[in-house]
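This is the structure I want to talk about, given as structure tokens.
For this view, one protein chain was removed and the others were kept in their places.
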Amino acid sequence: MTISRREIIKTGLAAGAAISIPSVLRAKAASGSTPTVHMVKANDLRIFDPIFTATNVTADHGLAIYDTLFGLDSKFMPQPQMVGKWSVSADRKTYTFELRDGLAWHDDTPVTAGDCVASIRRWGQVAPGGQLIMERAGDISKKDDKTFVISLKEPLGILIDLLADLSPPCLFIMREKDASRPATEQVTTNIGSGPFRFNDALVKPGASYTYDRNEKYVPRQEPADGLAGGKIVKVDRIIWDNISDPQTAFAALQAGEIDYVEQPPNDLLSVIESDPNLVVDVLDKSGKSMLLRLNCLQKPFDNVKARQAMLHLIDQEAFMSVLAPKYGASVTSIFGGDTLYSNDENTGWYKKGGDPEKAKQLFKEAGYAGEKVVVLQATDWAPSNDGSQLLAAALRNIGINVELAPSDWGGLSTRRAKKDSIENGGWSMFITSEADFSLANPLATPLLLANGESAWYGWPKNDEYEALRAKWATVATLEERKALARQMQGLWWDFVGDVRLGHYVSPMARRKTLTDIIGLPQVVPMWNMQKA
Amino acid sequence: MAAYVFRRLVSTIAVMAMVGIFVFLLLRLAPGDPAAMIAGRSATEEMIAGIREKLGLNDPMPVQFIHWVRDMLSGDFGTSIFAGRPVLELMSQRLEPTVSLSSLTMLVSVMIGVSFGILAAWRAGGPIDRLLTAFSALGFSVPVFVVGYFLVYFFAMRAQLLPVQGYKPISQGLGPWFEHLILPTVALSVAYIAFIARITRASMLEVLSEDYMRTAAAKGASSFAMLFHHALKNAGVPILTVVGISFAYLIGGVVLTETVFNIPGIGRLVVDAINNRDYPIIQSVLILTSGLYVFINLTVDLAYTLIDPRIRY
Partner (left out) sequence: MGRLQLSDLPRLARRYPLVFIGGGLLTLLIILALAAPLYAGDPVNINPFKRLQPPSAEMWFGSDNLGRDVFARTIFGARISLMVGLLSAACAALAGLLIGVIAGYSRSFDNVVMRIMDGLMSIPTILLAIALISLTGPGIGILIVAIAIPETPAVARLVRSVVLGVRQRPYVEAALCGGARLPKVLWRHILPSTVPALMVQGATVCASAILTEAGLSFLGVGVPPEIPSWGNMIASSRLYLAIAPLTIFAPGICLAVTVLAVNLLGDGLRDMFDPRSKRRR
């Protein structure tokens, strides 16, 4: 027995030593570290090609390694970025662009006008703004190595705005051999001309992605302002750690293993604020709108009265108090909470909702006879998971026969595409969100279409509205566009293309030592940020 | 013996074929579309349809199955729909963390669990037995992620002794590697120690009450010799069975542990892949873990015949 006791003590000592040694190493590593920033993004970077997908995290990846022809400044005005000089002909149909000096791919070959032409064409296959340009363009061609021309069949006043748009997919310039692939096929390399190089050797899909400073990048001379100005990288390396469990990400932030968490859960914000080492910041001041899509093809929401009933029923304050406490508010406009085109046209009749009696009556007028109403609930996205339960409670309260259909977002994506009746696997409603920045541009967002079966899921149809929307590209002044927006919204709330649940901003959390992050809607640029 | 081994190998192939068909069908029948996941939340139907066509998801199912089997037999496990990289490369990136975590856990659990079990059986009904039984009942009653959060809260956040999350490969030094694995291993081991201790105790009690054990005792065999020479040898069959079985359980626990501690292992790879409907990864990982499991149990079965010569085929 003595032997075993001694053995135990020896083992204990060995284990103790093993534990204490690495702690010493850890202290050393922390003090002499190079500035590496660890970020936890809102989602995993599953796709690397920012034209192939419209997800925000891939747009951020694109923003790091690719460059853009124009960039929006903090006032959302387009400024030249890769373009040095540009001009437009007197008939406003021919645009000539000349690239600035010093642009080079990460493989050290120079950026040419041919690359830009190929990239515009590929982007034009998928981005709504790009599709509009391709429709109007007679020819897009390179003149010489540094100059290319876009010739239009008729003037398009918003051409430069479309080229600079930051709603994904954004116009990132890729090498001609990458950009000559169809947009439905992913590029296989990550070679751009942007301020960061993607470190292919260190990539661990699903776990971490590494971006190194591009030492050879030549920034513009102007100071950084939004996506415009000089893109100066002030850290050596940025690593995106994909931490899927929000509690773990929060613990890692508190322990200093992570510098930045893009979407901390709303209910933890007060805890984060009370930590002296952490800061809560809103990068996207314009925020997002949460909305409810109704299936206009199937009972009961094929009847406009049932859709109007939903406007009466939804109490935005209740939804926001659960989905975005402190950072949410009610919203009246289909163009978002506080954009150029936000307005309150045609909202007086249902006020701010929350009137179950009126909703009940309208359902009755719509001839509702106990048909099953299926709410698609994505359990892996908190607003849909919680919001759908709230929705079901509100509907049950007025005697609607609701059924929640829980699945992950992937399952929801498949089912929402079904136009069939409920009995045949169809659906009635689901919750989603869209950046206000995109909602302020009815040409760029598919959510504001009302062309029936070719519209976005829910398929609202209103020809009068569509005729107004078609005018958007041709209207010249801001005032005229604002008036048009009011007219469009007036119709929208009558035929109820969707129902708004509220407007909110998503704060991010960071260590105090990480500063100077550029705040914009939709994207989070990584140049300019500093780590003490 | 050789004929038996040969027969087992043949049946192993049959098992794997069954697993293959099962896994393939399971995934293809599931609703959910990788193309929709790729395209993003506000994608249009046309975008999704275009991507489907490109990925070959519109081919008839038997064609997809034949392609898959053919490719796998030639060592090509396919390409991840999302990452666009070979599945083999993705799996090999994730193998080290999972193997480290699960083998450390197995080692700790078997050593402590079997000792606890023997100790408890030896003094059955006594205070040591009660204490160990209470521990194993408790250890088996708390979910691994709750233990994990508890450990993180006290040892990483409050005491700041150990890192909260992550994994450091062995190539970056034994110290950081071990340091990142301590908490996950402890969290995962608790249930397995309890599990193995329970089974060991039950099996040992069974054997200790046998007539030949009482004969041995009557003949004056020392209790130490009785425990380790006679009893453990005979109780070995059920214990080994359980150790073999717990490998598949272990992978389940690994999935949860890797999520709590953000360890980039096979478990998280496959859970993410299931959520994304990334078929090539799910299929390959399930085939791989199944293969490994089948191999371990083949070894266990063969070990039976060595430990307990009365069992012959």
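Think of it as A and B in the order they're written, each chain with its own count starting at 1.
In this text, a contact is a pair of C-beta atoms (placed from the backbone, for glycine too) under 8 Å apart; a residue touches a chain by one contact, two chains touch by 3 or more.
Remember, it's a predicted structure, so these values are computed and weren't measured experimentally.
The chain we do not see here touches A, B in the full complex. Touch with the chain omitted from the figure is made, among A:321, A:346 or A:361, by A:321. Considering the full assembly, B:297 is the residue among B:185, B:284 or B:297 that touches the omitted chain. Annotation: of B:14, B:159 or B:218, B:14 touches the absent chain (contact as defined above).
Contact with the undisplayed chain is limited, among A:346, A:385, A:421 or A:513, to A:385. By the touch rule set out above, subunit B reaches the unshown chain at residues 7, 11, 14-16, 18-19, 22-23, 26-27, 29-32, 124-125, 133, 137-138, 140-146, 149, 153, 195, 198-199, 202, 205-206, 208-210, 237-238, 241-242, 245, 248-249, 251-252, 255-256, 259, 270-271, 274, 282, 286, 289-291, 293-294, 297, 308, 310-311. Although one chain is not displayed, subunit A still touches it through residues 246-247, 250, 265, 267-268, 270-271, 318-319, 321-322, 325, 377, 379-380, 385-386, 389-390, 392-393, 404-408, 411.
FYI, only the chains that are shown with their structure count from here on.
Each chain gets a centre from the mean of its Cα atoms; for subunit A and subunit B, those two points are 38 Å apart.
Residues 18-19, 21-23, 25-26, 44, 46-48, 52-55, 126, 168, 184-186, 188, 204-208, 241, 243-245, 247-249, 251-252, 254-255, 257, 380, 407-411, 413-415, 417, 432-434, 438, 445-447, 456-457 of subunit A are the ones that touch subunit B when the two sit in their complex.
On the subunit B side of its complex with subunit A, the touching residues are 31-34, 36-45, 47-48, 50-51, 53-54, 80, 82-85, 90, 93-94, 149, 152-153, 156-157, 160-161, 163-166, 173, 175-176, 178-179, 182, 259-262, 264, 268-269, 272, 275-277.
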